[in-house]
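As you look at this complex, bear in mind that one protein chain is not there, while each of the others sits in place.
As written, the chain order gives the labels A, B and C, with residue 1 at the start of each chain.
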């Protein structure tokens, strides 16, 4: 009897030149994949997550992780960061703070919402004086990529 | 009297065509920067952090944030994730877990170390079956970007 | 007396921590820039060209360079490539063909038009069987970046 998990799996064939698959197999080993299927599922999911963040799918919910590094000695910076996040109360899931050294902090904020909103929150944090680096990692709720 | 902070600031002039600076000023407003200096410092720091992660500076310590989304129902996946992280005990600073829904988890792992090591840890997590998406955000200890 | 060129130049000051500018000066030397102004103008123009290609400026004309590599022995491929380009007669400026070896050709197509149209032409060429690699370089008419 198949489990729930096994039932939902499709199988299909790929035809590919021998030279290409031989080089791909090297890549698979270098990247520690167990088999071609897992590597190919990863390639597919990467493209589909790019697509989720694209303009053609506005209204869709995505998950973003905003990472920024700052000097907590900068006057008023900590308050500005908190204020900005509080303007997005329905979107910010959690914020984590790491002390990299005496001066430098790294924060990681997990956000769920529309791609435009998540980008706007990122831009606001990035623009603050004293924030040295701010980046948005675009990922997924996972819903359509089971 | 100047404060410690003010003393460490350099000032230099940039010459730039009027057309270019007018369009850049629009960008600055869209991105919520307070002034040109802050926007330009951000552009500079982005390039320098890319440079820190580049091959020419091996041996340098960087900070990476690894973000991945997975289904915690997958057999053995949670254990594999923990095992991999425990093989990098000097590098993993902290790991944070968010429940996106009944099945899907998001984890954010903050890592400090050489660029090659941080990339290798990322590849190992990315290659696991059941990990739907895994990305590395490349950031900085902030030390040389004060 | 100032020339036309000199008249159109603005000058403004940037304040920046000493540590940051010292590291930036290393980057400038590595990348063969003559001075900070030229390096900063390049950083600015890169961001503005990304902005031209972004969704918020639809209707604006951009310039794209489509590069693809293919095996000219594939049946019908050459005809398909020509047909696709002929469906964009107002956009394709020129197409150049290089013989990389006995089998492999590289073509470079310069296109002017809206960002969406240029991307669509790229996708159509990329999807052809026998086209091994196809990439779009997003650049500019230069009009607003004088």
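Basically, a residue touches a chain if its C-beta (ideal position, glycine included) is under 8 Å from a C-beta of that chain, and two chains touch if they have at least 3 such contacts.
No experiment lies behind these values; they were computed from the predicted model shown.
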item: Missing chain: touched chains present in the view; value: A, C
item: Contacts of subunit A with the absent chain, listed as residue ranges; value: 8-21, 23-24, 27, 30, 36-37, 40-41, 43-45, 47-48, 51, 56, 144-146
item: For subunit C, the residues touching the chain missing from this view; value: 5, 30-34, 38-39, 42, 45-46, 49, 63, 65, 67-71, 73, 93-94, 96, 98, 100-101, 103-104, 106, 108, 110, 112, 123-124, 126-127, 129, 132-133, 135, 137-143, 145-146
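Just so we're on the same page, only the chains that are shown with their structure count from here on.
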item: Distance from subunit B to subunit A - Cα centre to Cα centre, in angstrom; value: 11
item: Residues within subunit B bordering two or more other chains; value: 30, 45, 145-146
